[in-house]
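Here the complex is missing a single protein chain, while all its other protein chains stay put.
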Amino acid sequence: MTSPNRLNGGLIDRDQPLNFIFDGRQYSGFKGDTLASALLANNVRLMGRSFKYHRPRGPMTAGSEEPNALVELRTGARHEPNTRATTAELFEGLTAKSQNRWPSLKWDAMAINDRLSSFLTAGFYYKTFMWPTSFWEKVYEPIIRKAAGLGTLSHQPDPDNYDKGYLHCDVLIIGAGPAGLAAALTAGNSGASVILADEDYLLGGRLNSETHTIGDESGADWAAQTVAELQTMPNVRVMNRSTVIGSFDHGVYGVVERVSDHRPKPLTGKPRQILWRVYSKHAILSAGATERPIVFENNDRPGIMLASAMRSYANRWAVTPGKALAVFTNNDDGHKTAVDLTTLGVRVTVIDSRENAPSSGSYETIAGGRITNTAGRLGLTHVEVTTTSCTIRSLEVQGLGVSGGWNPNVQLTCHQRGRPQWDEALSAFVPGGVLPKGLVPAGAANGVFSTQWALRSGQQAATEVLGHLGKKSETIAFPEAEDAPAKIEPFWHVQGAKRAWVDQQNDVTAKDITLAHQENFVSVEHLKRYTTLGMATDQGKTSNIAGLAIMAEVSGKNIPEVGTTMFRPPYTPTAIGAFAGRSRDEHFRPVRKTPSHFWAEEQGAVFVEVGMWLRAQWFPRAGETHWRQSVDREVLQTRNSVGVCDVTTLGKIDVQGDDAAEFLNKVYCNGFAKLAVGKTRYGLMLREDGVAMDDGTAARLAEDHFVVTTTTANAIGVYRHMEFVRQCLFPDMNVQLISTTEAWAQYAVAGPNSRKLLQKIVDPEFPIDNEAFPFMACSEITVRGGLRARLFRISFSGELAYEIAVPTRYGDALMRCLMKEGEEFDVVPYGTEALGVMRIEKGHAAGNELNGTTTALNLGMGRMVSKKKDSIGSTLSEREGLNEDDALKLVGFKPVDLANPVPAGAHLMTKGSPVDAKHDQGYVTSACYSPNLGHHIGIGYLKSGDTRKGEIVRLVSPLTNVDHDVEVVSAHFIDPEGERLRA
Amino acid sequence: MRYSGFRVIKEALTGHRGWGPAWRDIDPKSSYDYIIIGGGGHGLATAYYLAKEFGKSRVAVLEKDWIGGGNVGRNTTIIRSNYLLDGNEPFYEFSLKLWEGLEQELNYNAMVSQRGILNLIHSDAQRDAFIRRGNAMILNGADAELLSTEQILKSYPFLNVDNARFPIMGGLAQHRGGTVRHDAVAWGYARGADQRGVDIIQNCEVTGFKIENGRCLGVDTTRGFIGAQKVGACVAGSSSRLMAKASMRLPIETHVLQAFVSEGIKPLLPGVITFGAGHFYCSQSDKGGLVFGGDIDGYNSYAQRGNLPVIEDVCEGGMAILPMLGRARLLRSWGGVMDMSMDGSPIIDRTHVDGLYFNGGWCYGGFKATPASGFAYAHLLATDTPHQTATAYRFDRFATGRMIDEKGMGNQPNLH
Amino acid sequence: MLINHPILGPRDASEFVYLGDANLIHRPDWQAEDALAQFTKYGYLRDNPAGEHRELWFHEQGDRSWLIVTRNTLTHEISKVEMARDVASAEGRSK
Partner (left out) sequence: MPNLQAITPLGNKEPVTETYGPVTLTEITDIALASVSARLGREQDTAAALEAFLGTPPPGAAEHCGNNLSAFWMGPDQWMIEAPFETHEDLAARLAGTSPNAYSVTEQTDAWCRFDLKGPSLSDLFERLCAADTHAFTGGEAVRTSIEHLGCFVLCRTQNHFSVIGPRSSAGSLYHALVTAFRSVF
C-alpha cells in the first residue's frame, strides 16, 4: 500500500510495517508511528468532529494536548472513547473508529448545527427551552444530551488490571526534553536518587521533532545516548509512557505509567496502567511548552495544525499533510517549520504577521500578511491571505501550520493554587507566585526556549536542588546547541473574522467571547463557565490564552488583568481505572473471614457482609426452600436445646494496667471499679456529646486485666477512641491497650443444653455448674485436654448461654468438636439472622438501635449514667433537649392482627391522629418473625414509650404500603425476668 | 430584558447586538437597608427573595471576588429532598418545590432536570434505615420509592451485580431529585435580583463590622464603609473567618471536598446514583461529562484543593459499581471549602449582635438548599422570625441538646 | 500529604485518621459550676482558623500514637508535629 504523504527520514522503523483499521478501512504504518501520523501518511486528514457544531476536524497537535483528533480505540470491552490519535501508538491490528458523528465521519447529520450556529451562540440555552415547564426533561434535554458527549463507553466491565505503586526519590524530573535530560544527568552523577518521567514513549521531548544539533550529533541521537547513559545509573529510574498527572502536598506527585496501551492487550498478569505515588524531596518541572494557535476565520479545517506539530510530523514521523503547505506565524519559530519542510522537498509559503518578518531564499514569505479565510469542507484546499497592501491572495495548500508563540507548560505549578505570571517579552504566562514546595521549573516550562539555554537551565535547576540536598554537583560541559532567541510580536487573532475558533473542541468562537463580554461575563471564570472556553478535554491548553487575549482586547485590559486560569489535576485526562488500581470487583475492599468460615462453607451456609466481615447468615438444610424455614429452625432449636454461633467479629480489646478499672470508668457511663475479678459486666459507652456510641461487655480476668468487647461495626472506632482517652485526656493513667479481636475464635453456645454441651469440652478441673460459674462469670480455662481458652457466661439470646474463646487456629476444630459432641442434644449452628431474631425477642439493642442519635435515656438505660463519677459524655447527656418529658423510649410492638408484619423503618402514629410528620410518634428499628411467639414482633422508639404499654398505635410505612395497628409492649418478649439466663 | 426562544431567534438574525448585561456592575452606595455578605448562590437568592417576596429595594450583595465563584460554582449539581429528620426534611422539600418552578420564576433556564436520584442499598440494616427515611420523606410530603435490584437494573443494566464486593439489594429513589446547571443558578438569581433593584457589587471584601452598643451599623469593606440596617452573613466556607470579625466562634469547621468530571461521553447514566458501600456518587451532565464525588478529604482546609488518596478512594468506589469506568478518563478535579457544622445541619439564625444575621454550616449539601436557604434567610432578615421550614436551624441547639444529626456522627464535622 | 512523625519520620497522611482541633485535649472539669456550658463550648465551638491550626491525628495504620500536628490550613504546610500524650502531660493533664 502506498503512503502518499510519507517523507524521508524520521524516527520510525520502516522494517516493521503495521496494519491498522480506521473506520473500517485498512491502512498501514510503521512502528514508531502514532495513529495520527500513520493516518496523515495515508493522506487521511479528517479524523474527528467537533463537540457542538460537528465541524470536520483533523489533528491540531502532535501530542497529548490534542483537542480534535479524538477516536474510539479498540473494540469490545476494551473500547476506549476520546483517545487522542496523536498519542495512540500504532500496533499491529489496531482498530479505531471516529466518534460523535452519524452516520459517518464524512456525512454527519448533526452538522446541521453548524448551519444553525448563529442561533446556538454561547449561553443560548439559558435563554430558551423554558416552555412548557415539563418539556425540559421530556423533550429538549434528551435531544441535547444525545447530541452532546463525545465517544461512547462499552457498557461492559473493563477487562484489564490496574496497579498501584509507591516510589521515593530525592529528585523527580518531570519531562525528558533537553532541560530534563540535563537535569537528570547532573543529578544522576551526584548520586542522588532520581526519577525521570516523560509522557512520551520516546524520550527527548522536542529534540525528536527538531533538526537541531547538539555538538556534532542530531538532537534525537544525543537524547537517545543520554537516556542510555542514565539507564546505566543504578540511582536513576527512567520512566517513559509515564505522565506526571498532579502535584500534591509535601512533594507527593501522581504518575501514571501506561504499561500496556501500546499493545493490543496487556500481557498475562500485567497491568494496563500503574498509578505511582511518588514521594519526592524535590522536583524539577521540565515539561516543555505548548505552541498556541492564532485565531482567524475558518481556522479549524482538517490540515490546519500548529506549526510545531507540522514539524514533528515531518521530522519525527516523516509525514506531511500534503505537498503544498503554508505557515502562519507571528514569531521566528514558525519559520523553522518552513525550513524543515522545504528541506524535505515540500513547498511552503510563510505568512508572517510581522511586517519586519525575516526572509529566506528557499521559501516565500509574505511579511505583514494575515490569513483571512480558508476553504475545503473535509480538508483544507485553499487559504486566503490578505497582504499589507490589502490585496487578497489565494494559496492552494493541503496543510497550514500556525504558530502564535509558545506557552510554557506551567500546569503543575498551579496544582497547589499557585498563579502563573505574565512575561511581557515572551507574551506568555511563566511559573510564578508560590510554587509547590520543592518544585523548580526549568527549560521551556520556565520560558527558556532555546536548546542551549534549556540544557543550562536543566543543569542549574539540578544544581540548586542538589545544594538543598547537601550533595555536590559537577558541571557538565554540554556541547554547543541551537540558541535562537525567541522573537515574537504578539498577534492573537485576525480582527473582523466571522467565525474564528478559539476552543476548537467546544466550538467557542471569538464572537462568543465578545458576546460574553457584552453580557457582563467578564471575569475569566465567568467567561470560561458561560462560553465553555477551556473546558474541553485539552483543558484549555490550546485555547485559554487566545480566549484571554480576545477578552483583554474587547474589555480594554491587558491579559494579566483579565486573569489567569487555574489548572487542576490531572495534567492530562487519566483512566479512572488507574486511580482505582487493584481495588475493584470482589477485591474492592478486603474480606474478613471468621474462624469457622471454611467449616460454614462446607455446611452450605449463606453469608452476609457485616462491615468487611463475611458472616454465616443461616445454614439451610435439605428441604428448606425459604430462608425463614432455616432461621425459625435455628431459633427454636437453640431455645429448646442448644445452638452455636460464631461471634468472633465482635471487637475485643485487651485493657491492662494498674489503672485499667479507672480507665473503664472513664470510657463507660456505668461503673467498673467495683467489678470483681472473674465477673463480666455490660457497659454502655457514650460519645462526649452524651449520645450512645457503643455497647459491650468488660470481663475482669485479673485485678489489672479486662477484656472489653465492642460491636462488630464499631470495633475500630472504639479502639481509636480509647487510645484518645488514654493518650490525650488521661496521659498518666497506667493502662495499656491492644486489640485482640482476631487472636481468639469466640463462639456463643446458647440454649438450655449449652452447659451440658460445654461440660463435654471444658476440661474437668474447671467446673461450670451454676454455682461455680454463675451468670456473668468469666474465667481463663482449658478445653479438650489443655488448650487455653476463655469462658464468659453472657447471653445475647436470653437463654442460658456462654461465649467460649480459643486461639483462632483452633476455632475451626472447636466448631467441629461442638457439633460432634452436641449431636446428642441436636445442636444447631445458627447464623446472624437467628442471632438477630433472638436478640429482638429479648429486647437487646444493637446497631439499628444505637444509631448515633440515641441516648442512654432513649435506650431505657438512663439510670446507668453514673452521676458519681466523671465519664465521657456524662455532662453533655444532661442537656434539656436530651431529657424531654416525651423523649423516645425503646419499647416492643406486637401486631393487633397477629398475621400482620411489623416492618423495620415503619413510623408510628397515635390512633386517630393525622398521618404526617407533625404527628410522628416514633419508628420501628428492628423487627422479625418470632417463631417462639408465632407472630411478628418489633422493637423501636416511641415518644414516652415507657408509659404507653398496652396502647394501640398505628404503624405506617407508606413507602412499602403498610398501615395497621400494633400494641405497645415491653421490648422483652421472652423471659422478661431473666430466669433462663440465670438458670 | 425577557429571555425567550423568540428573542434568541431575533437576536441571531440581527447579530446578537441586543443582548444587555445579565447584571449591572455598579459602585456601592453609602448605605443600604440590607447588606448580604457573599455573592454565592445563597447570598444572591437571599437578595432576590428579599426584593421579590418582601418588597425590599435597598439591598446590596457584597462579593469579595466574582459572583458564583464559591460552592455554587463548584459542586456536583445535585438537588434532592431525601432527608430523614424533621428538622431538615420540610426545609429541603420546600427547596425542591422552589427548584421545580425556578426557570419560570427567574426567566432563566438553569436546566433543572428531575432525572431522579437513587441511593443503592447493600445490607439489610441499610434497607431498614432507608425505609425509615423514605417514610419520613413521604410523611413530609416528598416523594420516595423503594426499588428492587431488578427495577434498578432496568435503568442501570451495567451495574456490577455479578462479582461485586458488596451486593446491591435495591435502592431508595427520589424521582423528583436530579441535577441543575449550577453556574446558571447564580447567574439567574443575580439577574433576577438586579432587575428588582438589588446592587450586586463584586470585588468588595468585607474587612470588619461596625458594632456599637451591641448593634451592627454596617460593614467596612475594601471599597469603604457601607452602612446598613441589617447585615446578613452568607459566606459558607469562609464563615468562621468572617464572623471572627464580630468576635464569634462558630460550631463550624472548614473542610475541603473534591469533585471530579470525566471527559464527555454519550448518554450513559439516566439519573444520579449513589453507592451505599463506598464513597461514590455520580451523574452525567448535559454535556456528557460524568460528574462524581465522594467524601471530604477530612482535615480542616481553606486551600480549595485536596490530595491523591481521596481521588483514589472515589475512583475505587466508581469502579466497584460501574466497572466500565476503567476506560473513561478523569478530566478535571477541583476542591471547594465546606462549612462543616457540628451536627451536619445548617444554621439560619440571628446572632448575639442586633442587626447581624448568620447563614452557614451547609456542609457539602448547600447547593440543593439554595432556593430555600435564600427564601428562609430573606424571611428572617425581613421579619425577624424564622421561616416555618427553618425553625430548627438555631445556634443554641447545641447548648440545648437539640442537634439535627442526620448521619448520627456526633460533634465531629468531618464525619457528616 | 506527609506527616513527619516524631518517632517514625515522614509518613503518608493516609495512614492517619483525623479528629480535629487540638483543643479537644482540654476537656473541662466535670465538677465545675458551669460544667455544662464549658462542655458545650469544648464540644461544639471551634476557632477554625485560616492559617496555623493545631490538630489531632491518630496513626491508625502505624504506631497508634495520637499526634498534634501544627498545619497551615491555607497552604497545608506542617510546621510542627508532637506526641499528643507528651503535650497533654506537659499541660498538666494526669489521670
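Labels A, B and C are assigned to the chains in the order they are written; within every chain, residues are numbered from 1.
As a working rule, a residue touches a chain if its C-beta (ideal position, glycine included) is under 8 Å from a C-beta of that chain, and two chains touch if they have at least 3 such contacts.
Everything numeric in this text was worked out from a predicted model, so none of it was measured.
Of the chains on view, those touched by the hidden chain across the whole complex are A, C. Within the set A:Lys164, A:Lys487, A:Arg720 or A:His972, the residue that contacts the chain not displayed is A:Lys164.
Within the complete assembly, A:Asp658 is the residue of A:Asp13, A:Asp658 or A:Asp886 that touches the hidden chain.
Remark: the omitted chain is touched by one listed residue; of A:Phe91, A:Phe429, A:Phe579 or A:Trp613 this is A:Trp613. Residues of chain A that touch the chain left out of view are 161, 163-168, 268-271, 274, 277, 279, 582-583, 587, 589-594, 597-598, 612-613, 648, 654, 656-658, 704-705, 732-734, 736, 738-745, 782-788, 806-810, 812-814, 817. By the touch definition given at the top, chain C reaches the unshown chain through residues 7-8, 11-12, 14-15, 60-65, 83.
Everything that follows uses one rule, which is that only the chains that are shown with their structure count from here on.
Averaged C-alpha coordinates give centres for chain A and chain B that are 23 Å from one another.
A straight line joining the Cα centres of chain A and chain C is 28 Å long.
Chain C has residues 1, 12, 19, 40, 43, 75-76 in contact with two or more other chains. Under the contact definition stated at the top, the residues of chain A that touch 2 or more other chains are 248-249, 252, 277, 416, 688-689, 876, 879. Chain A makes touch with chain C in their complex at residues 248-252, 277, 279, 416, 434, 437, 659, 662, 688-689, 716, 720, 723-724, 727-733, 870, 874-876, 878-879.
Within the complex, the chain B residues that touch chain A are 3-5, 7-9, 12-13, 16, 19-25, 66, 68-69, 73, 86, 89-90, 101, 103-104, 107-115, 122-125, 127-136, 138-141, 144-146, 157-158, 160, 163-167, 178, 181, 183-184, 187-188, 202, 262-268, 278, 284, 286-288, 303-305, 307-308, 311-312, 314-316, 318-320, 323-334, 397, 399-403, 405, 407-411.
Contact residues on chain C toward chain B in their complex (touch as defined above): 1, 12-14, 18-21, 37, 40, 43-50, 53, 55, 71, 73-76.
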